[in-house]
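What you see is the complex with one protein chain gone and the rest in place.
Letters A and B name the chains as they come in the text, with residue numbers starting at 1 for each one.
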Amino acid sequence: MTKHSLRDFRENFMKSLFLIGGIGTLLILLLIFAFLFAESFNFFKTYDFWDFLTGTEWKPGASPEMFGLLPLLAGTAAVTVGAIIPAVPVGILSAVYISELAGPKTADILKFAVELSAGIPSVVLGFFGMIHLVPRIQSVFDLTTGQTALTGSIILAIMALPTIISVSEDAISSVPAALKQGSFALGSNHWQTIYKVILPAAVSGISAAVILGIGRAVGETMAVMMVTGNMAIIPGSDIFLSSVRTVTATIALEMGEVAKGTEHYYALFTIGAVLFVITIGINKIAEAVKRKHKQVT
Amino acid sequence: MNATESKNAFSYEDTLSFENAIGFENKYLYEQDPAFSPEMNRKKAIEVKDLNLWYGGNQALKKIYLDIPKNKIFSLIGPSGCGKSTFLRTMNRMNDMISNCRIEGKVCVDGENIYGKGIDVTGLRKRVGMVFQKANPFPMSIYENIAYGPKIHGVSKKEIPGIVEESLRCAALWDEVKDRLKEPALSLSGGQQQRLCIARTLAVKPEVILFDEPCSALDPISTGKIEELMAELKKDYTIVIVTHNMHQAARISDCAAFFLSGELIETGKTAQIFENPQDKRTEGYITGRFG
Partner (left out) sequence: MSYENRYSDELGQDPVLKKKTARRKKQELYQKTAFLLIKLSAAAAILTLIIIIGDIVLKGYPAVTIEFLTRMPVNQMTEGGILPCVIGTVELILLSLLTAVPLGVIAAVYMTEYAADGKIKCAVEEAVNTLAGTPSVIFGLFGMALFIKYIGLPQSLLTASLTMGLLIMPVIIRTTQEALLAVPKEYREASRALGATKWETIRCVILPAAYSGLITGIIISVGRAAGETAPILFTGAVYYYPKLPDSVFSPFMALSYHLYVLATESMNIELTRSLQYGTALVLLAIVFSMNLIAAGVRRHYKKKLSSN
């Protein structure tokens, strides 16, 4: 009887431990929320909400200090859009190659290569960009500095590629073989089958891939910081060839030097909160799109 | 007893008349065959009373009354989805692991209602062992597979090697594996794996062993070996087996029960069920008209 109750006790103990562990994850997320928003709240005690949201200048050192979100958002948007334009077609086509054209062995090797490139530390990519891209862009476009939004976009495109390729590849591979065979049986050739049957069937999975790629680009810090020049100005028509500063880079650059508890400190948490909300939004959209894909297949 | 009477007897509309019927059935079961002595009647391994089971809103077992005698092989037959496997799993409460499953009624093992309050489910499963459709040895060595049960039930380390050997011998597997006890269990053939699973069940020394279509994935030779083994095991254990294979039920079991759409249609001695079914539906199934 005592053995029985000991066993029961142990069972209940482990059960509660696991429950606590599960809830713990939830708690961490809530804590992150709480901290980011509590510190942002402190910021808006002294800084006007509209001034922050519509401000066109980010000048922490100036007097009065200016904390306008727009130039940073513009910087993030510029590098992200610039990254997505080449990364999406190249990524989707590569995924098509892996899942439709390559032999099983080549496909395995390519998949592993994609996995590897997803693992390249961003600081290494940033380093590569600094050495090889920055001077080339400077000389090709005849600029005073090669640290531009374009440079950041190229590096980010390289970083977003693995995400886009692997998620689209999953989506394409999960299209039922019966659909494909049906198309072949009607006399379509391979490309018609890919274009008219497979890609439409995988479209929501591929969209999810693109959205996740955008998420990766928006949240990237080190590589962007190393190649974009970090000038907090709203770029004009030459947007891709001017130096920009992203939200992430601002946090990473300034957080190390700022005194805790100052307005500037709270401002950095506020843009952190903005970034957090944006990435959550992006991930939610990707999830919803993916769920739709599951329903289709 | 003609078919109409039998149908009335199993209509379950009136509990009183039903219990009369069960009494009658039991009398038939245990008194007309010299193999069943009158005291057998009292030696019930499992007694099921008014058992109902739902998966969500879907009733999978309806008002089951059934007695399972000790040291016999009792087979549960019926078409797919008739509830026979579900019924088997109520006897060691494996259905507890399904979240939307609700059970009402009584299942008594050795006179104790296993759905009563304060029942130790792990203790129950030790007493009522189970062998599954697909051989499911753990990804461990042969030895560890057998030792697993005794270990978790706190058997001292000294006794375990003895139990392992005894269980493997009982399952007629010892001679085939005694030189390679440390090898992974998954390296055995399908039939051997299934006998290993039987040995693993024997190692915790159960009273009843439930077999859930144990031979459906095996070739005829392995099936024959398992059937022989069951005939041997019934000397010491009560065996309940779910099977799709009519011939197997006829070959090995002493008693049988026919299920259809969650209801128990007919039960009795195997020979009677197969040679002289009382219910048209039983007859239809046995003679292959449906199922």
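Criterion: a residue touches a chain if its C-beta (ideal position, glycine included) is under 8 Å from a C-beta of that chain, and two chains touch if they have at least 3 such contacts.
It should be emphasised that the depicted structure is a prediction, and the values quoted were computed from it without experimental measurement.
The hidden chain makes contact, of the residues A:F44, A:F127 or A:F184, with A:F127. Interface note: of A:L26, A:A62 or A:A185, the residue touching the hidden chain in the full complex is A:L26.
Looking at B:S75, B:N92 or B:Q278, the residue that reaches the missing chain in the full complex is B:N92. Among B:P139, B:P220 or B:G288, only B:P139 touches the chain that is left out of the view. Summarising the interface, subunit A meets the missing chain with residues 7, 10-11, 14-15, 17-26, 28-32, 35-36, 39, 89-91, 93-94, 96-98, 101-102, 110, 112-117, 119-128, 130-132, 158, 161, 165, 189-192, 194-195, 215, 218-222, 226, 248, 251-252, 255-256, 260, 268-269, 272, 275-276, 279-280, 282-283, 287.
The chain not displayed touches subunit B at residues 92, 94, 97, 99, 122-126, 129-130, 132, 134, 136-140, 148-149, 151-153, 186, 197, 200-201, 204.
Heads up, the rule we're going with is that only the chains that are shown with their structure count from here on.
Mean C-alpha position of subunit A lies 56 Å from that of subunit B.
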